[in-house]
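Complex shown without one protein chain; remaining protein chains in place.
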Amino acid sequence: MVRVDGPSASPGVRHRVSVQFDTVYVDNVSRHYGRRRALAHVTLQAQQGEIFGLFGPNGAGKSTLISILSTLLRPSGGGVRYGAHTVADTGDALRGQIGVLGHDLCLYGDLTARENLRFFGRLYGLDRLEARVTDALARARLSDRADDRTGSFSRGLRQRLAFERALLHDPRLVLLDEPFTGLDDDSAQVLIERLRTLRAAGHIVVMATHDFDTAEAVVNRSLCVDRGRTWPVADGVGTLRERYRRTLAECV
Amino acid sequence: MQNRSILVPVLLCAAAVMFFRAPFMIDAAPYESTMGLIQRIFYFHVPSAMVMFLSALVCGVASAVYLAKRSPHADAVAVSAAEMVVVFGLIVLVTGPLWARKAWGVWWQWDARLTSALVLWLIFVSYLLLRRFAGAGSEMVAAAVGVFGMANVPFVYWSVNVWRTIHPNTNVVASLIPEMRVPLYWGTAAFLLLYIALLLTRMRLEASRMQLEAAYAEIED
Partner (left out) sequence: MGFFHTVWTIARKDLVIESRSRELAYTTLFFAVSVVLVFSFSFVVEGVALTDAAAGILWVSIAFAGTLALGRTFERERQSDTLKAVLLSPVERPAIYIGKLVGVLLLMLVVEAVITPVVGLLFQAPIDRAPLLLVGLLVTGTLGFAAVGTLFAAMLIRAQSRDVLLPVLLYPITIPLVIAGVRGTAAIFAAEPNLAVAQAWLAMLVFFDAVFLTLALWVFGPVMGE
């Protein structure tokens, strides 16, 4: 449903439309770059309160799938529905419900951690912005370095900040591409906890990663991606890594 | 597809017949005393310039349609038309200096029309460079350049014109006597037929390329 809220909608005042959805449906999505095929006929459903893991070798199409889910990339075939909505019928408002942590961290190196968060918070039109920013910095355990330029941060610190930036606007759909990159053990554990909280709060989380051991603790459903195709990782005995290897060996 | 495969040879034959007939008509046209033989370039130069501008328009409109609707067909029209701009532009830019050599004694005179044609030609060369070198997924970018190129035509024409006419040495373009108009129109019609035939052929090539891509994708599936 598209809900119109906000102050009395008089003519000329832009309506603030918020888009709600509980499930993301990926329906037979393909994507080609010229002759190269990045995704072929991928179908999946990600529900709220669920962490969906995408596993696969480099160049398998995981990032392409995340880009398509983020609305920035158009599929060459098939479509994505966000509940009852599509990109075409909701436009800008839908993007407000999606948070993306990409492989590139999307932080301005010349701005401080606080300024980065504040800038993106403004773009999302968030209320109580300063409070949110302070909370996010605390969660990223960067309160003491809040006013340092992010260019001086290590990859791990930037990763933590980028994660909180992606979640600043409390998005329904959280897309994470390699969220464990550069994190030390402690930070990875904090991230795991954070993901559990997100799941409990009813967010939809889709995560692409190579880090089986860390991800195993939180992932509800996992999908094996290879050369643009997907297979559900087999249930049964063994660790996630073993089951993934088995799936890859059987299906590919 | 079927009717087009007949249409192109018919157009090409008609154009060939017209081009064959053209020299006789040009020969029958009055001899221009000051320019002499070189004046007869005019019957090829002007039609190719017209076709060039027409093709720029086609490319711009097709690009706009592609931006709005994302139909691959519109993109195919745009690429084909852009290549035709460059091809016919080349004819214009080769025949123009030949004229200039005789008329002004130099190979290149900053004549308003010729300069406009050069600028337009450059825009569409840059369009092709973009498509060639920007990598996969540059169709949308190219479409934007196509629209900008088309919108730029009046500005180029106006600015180059004023730039030249502000200076005292305005060039003298002899007004046409009626006997010269017939071969000019004939030439224009011939070039137009040739243009349509080439455009359709190029579009068919593009369509085949798309089919091939689709076939490759299917094999991989």
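Order as written gives the chain letters A and B; numbering starts at 1 within each chain.
The rule we apply is simple: contacts are C-beta pairs under 8 Å (C-beta built on N, C-alpha and C of every residue); 3 or more make two chains touch, one makes a residue touch a chain.
Predicted model only: the values in this text are computed from it and were never measured.
The chain not shown here is in contact, across the full complex, with A, B. Among the residues A:Val29, A:Ala60 or A:Leu107, only A:Leu107 touches the chain that is left out of the figure. The chain not shown here is touched by just one of B:Ser159, B:Thr188 or B:Thr201, and that residue is B:Ser159. As for the chain not pictured, it touches chain A at residues 14, 70-74, 92-96, 98, 100, 102, 104-111, 115, 119-120, 122-125, 149, 165.
By the touch criterion stated above, the residues of chain B touching the omitted chain are 67-68, 70, 119, 122-123, 125-127, 129-130, 133-135, 137-138, 140-141, 143-145, 147-149, 151-152, 155-156, 158-160, 162-163, 166.
The rule we apply is simple: only the chains that are shown with their structure count from here on.
Chain centres here are Cα means. That of chain A falls 49 Å from that of chain B. Those residues of chain B that touch chain A in the shared complex are 136-137, 213, 216-217, 220-221. Residues of chain A that touch chain B in their complex: 30, 32-37, 40-41, 228.
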